[in-house]
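For this view, one protein chain was removed and the others were kept in their places.
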Amino acid sequence: MINYEAVIGLEVHVQIKTHSKVFTRVGAGFGHEPNTLTDPVVLALPGTLPVMNKAALDAIIKAGLLLGCDIAPVCKWDRKQYFYPDSPKNYQISQYDQPICLGGSVEIELPGAARNLMGEHKKIPLTRIHLEEDVGKLNHHATDSLVDYNRAGTPLMEIVSEPAMQTAEEAFAYLTSIRNTMIYGGISDCDMEKGQLRCDANISIRPVGEKKLGTKVELKNLNSISYVRDGIAHEIKRQLAVVAAGGKLVQETRDYDGVAGTSQSLRSKEMAHDYRYFPDPDLMPVHVDEGWKAELRRACPELPFDKQRRLIADYQIPYTITSVLIPDRALSNFFEATAQLAGMGRSQAVGNWITNDLLRELGAAKLPLSASKISAANLAALIQLIDAGTLLNAAAKEVFATMFATGEAPVVIVARLGLAAAPTDTGELEAWCRESIAANAKALAEFKSGKDSAINAFKGPIMKAAKGKANPKLVDETLRRLLAEA
Amino acid sequence: MSQPAELNIDRVAELSRLALTPEEKTRFAAQLGSILGHIEQLAKVDVSGIEPTAHAFPLNNVWAADVAQPGLAVSAALLNAPAQRDHMIVVPKVVD
Partner (left out) sequence: MSAPLHFQTIAELSAKLAAGQLSAVELTQAIIARTKAIEPRVHAFNSFDEPAALALAAASDTRRSAGQSSGALDGIPVGLKDVIAVAGQPLTASSKMLANFVSPYDATVTQKLQRAGAVLHGRLNCDEFAMGSSTENSAFGPSSNPWDLTRTPGGSSGGSAAALAAGAAVATLGSDTGGSIRQPAALCGLVGLKPTYGLISRYGLIAYASSLDQIGPFARTVEDAAIMLGAIAGHDPRDSTSFKTAIPDYRAELKTRRSPWKLGVPKEYFGAGLDPEVGAAVEKAIAFYRSQGCEIREISLPHTQYCLDTYYIIATAEASSNLARYDGIRYGHRTSAAKDLLDVYQKSRAEGFGDEVKRRIILGTYVLSSGYYDAYYLRAQKVRTLIRQDFLNAYREVDALITPTSPIPAFKLGEKSADPLAMYLCDIYTIGVNLAGLPALSLPCGFTQSGLPIGLQLIGQPFREADLLATAHSYEQAHGWNTQFPSL
């Protein structure tokens, strides 16, 4: 029996986060009322012309630098021609034979043997990355379709991998890594629900050892990261089943239905494509010099996996903590800032407080990290108080909750709520309690006669003697014990 | 250089999205045939080592800063729309 392996290549479209569109200056965005983000250029009105958006070029070059691509010294614009209602000009401005980024690779991490163990890393080679314009959106109804051109002209990067992945898990890891990298670079928010990250997969199978690629099936509409994994796994299984049943695979495009977990061939009557690419005479080429690249290289952040390795090495924190911190650049930066302020030996505590308590509070309040009132300095101070034994764990949780609500420094909260731990010398506390009871016969009488609140009268002098640092709970307990004896 | 084949009028009309009558196809094919016949002489020009001209006066890095500007009001955007509903363009149902 022949053993088969799958070969997967991904075409990933990433919308670039810019204020205006890629070839005109009307605003770009998601969630606006239909056809409110158009101008004469977007609608391809007669006589309109495109003008490049510098920020979109910066973004794709930055993406290329982050992924180790060669940045072409010269690239140009081509028209990809096909008729479709979401494409206002009936051609898409794209890059055909001179894309801006060539080669490069995406580092991926495969699932580890256990949740707390780092998985195997490998590099998936890229073919190219080019810049193009997004198309509008079709809304399908019972008898017709409605077209909204808000999305048309949004800058869109197409990241094309080599056919170098074998499993759905690898594809999933690849997409996750691209998403993390793009978010790190500030290039895109990569929200798949908003269509900011989209993925098509080319999948084929071949006997193990065979060099030639098998019949390729293009799988479309992998609209969420989990659909990418499920859809590809499903397609590989389908192809294996066809071959096992003695059938022959046909080159086709299939649409994956993530809800049903099924796919079907797109058998539209569409004519065979001939895109008739040619250089767009309305646009001039882009020349990228070393100075421009250097400027963008300076703006490049550390890559997520590099940062993860560094956090593990420099802060001695466990993999599980880094795997929560790393996908969120701001969160991992917050960790580093806090850990540096908290000092040696406290990094794991910092990691725990952030990944457990802070994320829980943010989740409950449905707030992003940017809305958190807890500064790195205050969180570091809290951890130092715990470490010094000044705050007991239960009290620390209370202080943290207040910090989250008010943004105050922990010392302020501790003082106000009197949450500081008692002086270590309980003998001293007991002595102060005895003195206070002895000095207030009236309150003693009242307490003995059943007026419980009279106990408060003893507390003032004790706190005064303790300079406010007595643990109120402990004071209360000690007083009650001594009063019972009195 | 490969010798260009006959113009396949059906295929080209299809790519151009032009519904041509049989009479138009015959007429255009004949007219374009004589023009293509004239154009054949370009094959004689020695263009080895010659760079193509895409622009008479090439410039590079012509761009604008990423500053969003107001666009068209929906009413202006749909001013000339042959069919519209709910502020969108209506087209026959697209099967994709």
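A few notes on this one:
Just so it is clear, A and B label the chains in written order, and each chain counts residues from 1 on its own.
We adopt the following convention: contacts are C-beta pairs under 8 Å (C-beta built on N, C-alpha and C of every residue); 3 or more make two chains touch, one makes a residue touch a chain.
This structure is a prediction, so every number in the text was calculated from the model and none was measured.
Residue positions on chain A in contact with the hidden chain: 40, 43-52, 79, 81, 83, 85, 88-91, 147, 149, 269, 274, 276, 278, 281-284, in rising order. The omitted chain makes contact with chain B at the following residues, 1-5, 7, 9, 11-13, 15-20, 24, 28, 31-32, 34-36, 38-39, 41-43, 45, 47, 50-57, 59, 62, 64, 72, 76-77, 79-83, 89, 91-94.
Convention: only the chains that are shown with their structure count from here on.
Within the complex, the chain B residues that touch chain A are 14-15, 17, 54-55, 58-72, 74, 77-78, 85-96.
Chain A meets chain B in the complex at residues 18-20, 25-28, 33-40, 42-43, 51-57, 74, 76, 83, 85, 138-149, 266, 268, 271, 274, 276, 279, 281, 283-287.
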